[in-house]
Structures are given as structure tokens and as C-alpha cells.
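Mind looking over this structure? Questions follow.
Only one protein chain is missing from this complex, and each of the others stays in its spot.
Then we have chain A:
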Amino acid sequence: MTAYIGKRLLAAIPVIIGLSVIVFLVMKLIPGDPAQALLGSYATPDNVARINRALGLDRSWPEQYVIWIGNLLQGDFGRSYILNRPVLDEVLERFGATLILAGASLVICSVLGILAGIVSAVRQFGWTDRIVTFFVLIGISMPAFFLGLVFILFFAVQWRLLPASGMYAVYGGGDLPDLLRHLILPASTLAIVATGVVARLTRAAMLEVLRQDFIRTARAKGLSENKVIYRHAFRAALVSIIPVLGIQAGFVLGGALYIETVFQWPGLGQMLVKAVSTRDLLLVQGGVLVAATVYVLVNLLADVAQALLDPRLKA
């Protein structure tokens, strides 16, 4: 097993290098001369050349990339000139809040989605199945940012059950129950789409497995229907559900952009949106790179979990 994990870890390295190349290239998309943009329209050619040299922009792209990567590896992600603080500090601080939100959503969508999918498959074409299918359709068609507003309107404004924004109460907050109260609305909003996707795929995976020969064998042994479904069929279906959960981690990380803006959650998503509108490019670069790396690692985790569940994959 350790050999397998080591192999997967090694395979992740080129992916992460690839990510950094793409992020680097995207930053090269910026129209115009960055030095010109920095200095404004009254810059003299001399000054432009000086800034270009200072930023290393007069070198070739591969050289620039290597220098950039070298800096990254030393923890130097550059400085946000809008916030006037190191990019890495800001990104890591924000990322904690996003992990809480995205992690909670991932738990919600996994548990609810898998349960709904199983029930839907077991009661195929029955009322439960229809209700689940209906909610799945709503879930995957609903703009999450709109749903967030609707939730705020009802749960925070109309019924005054839960706070509408922020991570902690301004006065007297800061403990775990306070955090959880603030977490409920954004986390469930963020989980809606992913829950629909997980439920849909779980249903399909269960129905697929239930037609396999080994399920007939389980029945021929005289196992109860509950054992057939929850032990034999679900265990086999889980192998194809796990990678889907890994992909959902990416959707949840991306969805945080909207949800954090709607609920004023002080996370990476909110930071990125602000940074894009102020064109704080180094901050965007650092945030995207950290989030993407975490996503790669989450998928690696999913791979390992899948191999633990399915002995055939380890070979």
C-alpha cells in the first residue's frame, strides 16, 4: 500500500508543475506592457525599460518561469500591492476559512447524496425515487448564488433563525457553536449542486451493480435483501462513487467564489473576487495555485481511498 501511495504522490508532481505552467501562461495573457501599466501613460521609455529589468521581464519566458518557481519554492509568492502584505500570508489565512466551508459542504453532499442515491435506486420508479430525482434536477439547475440569497431572505430575514453573513458574530462570538451557526447556510447552499450530482451518480452506480452476477450469487446464498444492498451492492458501488467525490471537491472549491461573496465568508473565494476586480494579479495567482494544488492532493486522497476499497486497483 505504501508503494502505491508513493507512486501516486510521484505522479502528482508533474501535474502540479503543469498547473504552475498554466497559471504562469495565463498571467502572460495580460494585454499590454505590464511595466507600462504599472507606470501609467506618462512613463518614459527609459523608466519602462528599467522596471522591465527590475521585474525580470526582459528575460525569456522559460527563464522568467524558472525564477518564478524558485521564488515560490522559497515561499515567496510576491507581494500584494493593494493589501501591502505578502501574498502567501493572505492566501493561507483566507484558505483556512475556505477549508472549513468547503469541507463542511463536502461532508454534507457526500452523506446526503449517497443516502438519496441509494434510496432512489432501491425504490426505483417509486415515489421516493421520483421525489429524489425531482430535487436532484432542482439542485443541478439552481444557481447557487441565487439560492444563497433566497436562504438569507427566509432563514435570516424572514424567520431570523440563522445569521446572514460572516464567520463569527461581531460581539460575543468566536466559539465553535457560533461558527457552526454561521456555517449552516453557506455550507448547505454550497452543497446543493454537489449533492444532486452525487445522488445521481450513486443511483446509477447502484443500479448498475445490482444487475451484476455477484449480486445474484449473494441472493443465491440466502442473504437478506438488506445485506445484499448495503453490504454487497453498496460496497461495490462505492468504488465508482469515491472519484466522483474527489471531483466534487473541485466544484465546492470553485463554488466558494459565489457563496463566500453572498455570505461575506472571509475565505479565499471572496479574496479572489476582490483581487480580480482590483486586478491584484499576484494575489489571484497565489490563491489559484494554492487551491489547485490542494485539489490535486484531495484527488490523490480519493485515489488512495479507492485503492483501499478495491484490491484489484493496487496491482
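The definition used in the following text is that contacts are C-beta pairs under 8 Å (C-beta built on N, C-alpha and C of every residue); 3 or more make two chains touch, one makes a residue touch a chain; residues count from 1.
Just so we're on the same page, contacts and distances are computed from a predicted model.
Undergrad: Assign the chain not included in the display its UniProt protein name, restricting the answer to "DRTGG domain-containing protein", "Peptide ABC transporter permease", "Xanthine dehydrogenase family protein subunit M" or "TerD family protein".
TA: So, among "DRTGG domain-containing protein", "Peptide ABC transporter permease", "Xanthine dehydrogenase family protein subunit M" or "TerD family protein", the name matching the hidden chain's UniProt entry is "Peptide ABC transporter permease".
Undergrad: Taking the entire complex into account, which one of A:Tyr42, A:Phe125 or A:Trp159 touches the absent chain?
TA: Final answer for the missing-chain contact: A:Phe125.
Undergrad: Sort through A:Tyr81, A:Phe146 or A:Tyr230 and give me the one touching the missing partner chain.
TA: A:Phe146
Undergrad: Which one touches the absent chain: A:Ile51, A:Ala97, A:Met167 or A:Val296?
TA: A:Val296
Undergrad: Have a look at A:Ile5, A:Ala49, A:Ala169 or A:Ile215 and name the one touching the chain we're not showing.
TA: Considering all chains, including the one not shown, the answer is A:Ile215.
Undergrad: Please output the residues of chain A touching the missing chain, sorted low to high.
TA: These residues touch the chain not displayed: 15, 18-19, 21-23, 26-27, 29-31, 121-122, 124-125, 137-138, 140-146, 149-150, 152-153, 157, 200, 203-204, 206-207, 210-225, 227-228, 232, 235-236, 239, 249-251, 253-255, 257-258, 261-262, 272-273, 275-277, 279, 281, 284-285, 288, 291-292, 295-296, 299, 309-312.
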